[in-house]
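The structure under discussion is supplied below as structure tokens; questions concerning it will follow.
Just one protein chain is left out here, and the rest sit where they should.
Moving on to chain A:
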């Protein structure tokens, strides 16, 4: 087995009197898709917000590539190559695709924007991910469909040379065809060696793309299994707490 790129050990987080994460262990591997599932309130969002540096964990250990790291700000996470694609997509409607993809890391030449170079790299990244649905890289994001926005948001993380991409419900608001496109994009992302953490409520999507499935239940990691060694029914059991996982965490 490969060495995990992300390893969380006994991570805890509480908001006032409420313990949201009660000592969670979690691993993700390079080039693999790990699905993180669990019911509402299980702690999925809190877990990824910690990884993203948005809401630091209260305790526990975070290992990145085997060495302990601290994630206190989005910048810490970004420096390590951890990128989050949020459910609400975090794109600026009033900017175009290139401007969004390079937001916060614009390329300069003589102190001013080198729009040509940014446009080329953005187009190349989209091409590399075989994106065909976008007409022009200079389209305003406000004119894009939900699936196209998701595509831009994912391509943005690729452009940043992310090693770990966390996708928060990437297909939640999408139709059938767009869901298929985004899932294909997620697979290509993993093929390029990126470790993908996929948060989803849709188990059909999860079983279609995931290599590993980790289940959170009331702030505890109740199961970590290979997708090929489990089934829909078991995973629903873990999510609802009706079933207990007996094996060793994969």
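We adopt the following convention: a residue touches a chain if its C-beta (ideal position, glycine included) is under 8 Å from a C-beta of that chain, and two chains touch if they have at least 3 such contacts; residues count from 1.
Operating definition for what follows: contacts and distances are computed from a predicted model.
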Chain not present in the shown complex, as UniProt names it (candidates "Transcriptional regulator, PadR family", "Ammonium transporter", "Carbon-monoxide dehydrogenase large subunit" or "Xylose transport system permease protein XylH"): "Xylose transport system permease protein XylH"
From A:126, A:190 or A:227, residue that would touch the chain that is not displayed: A:126
Residue touching the undisplayed chain, where the options are A:39, A:58 or A:114: A:114
From A:23, A:56, A:78 or A:249, residue that would touch the chain that is not displayed: A:78
Selected residue (touches chain absent from view) among A:59, A:104, A:193 or A:247: A:104
Chain A residues touching the omitted chain (full complex): 54, 74-75, 78, 84, 86, 88-95, 99, 103-106, 108-109, 111-117, 119-120, 123, 126-127, 131-132, 134-140, 142-143, 146, 149
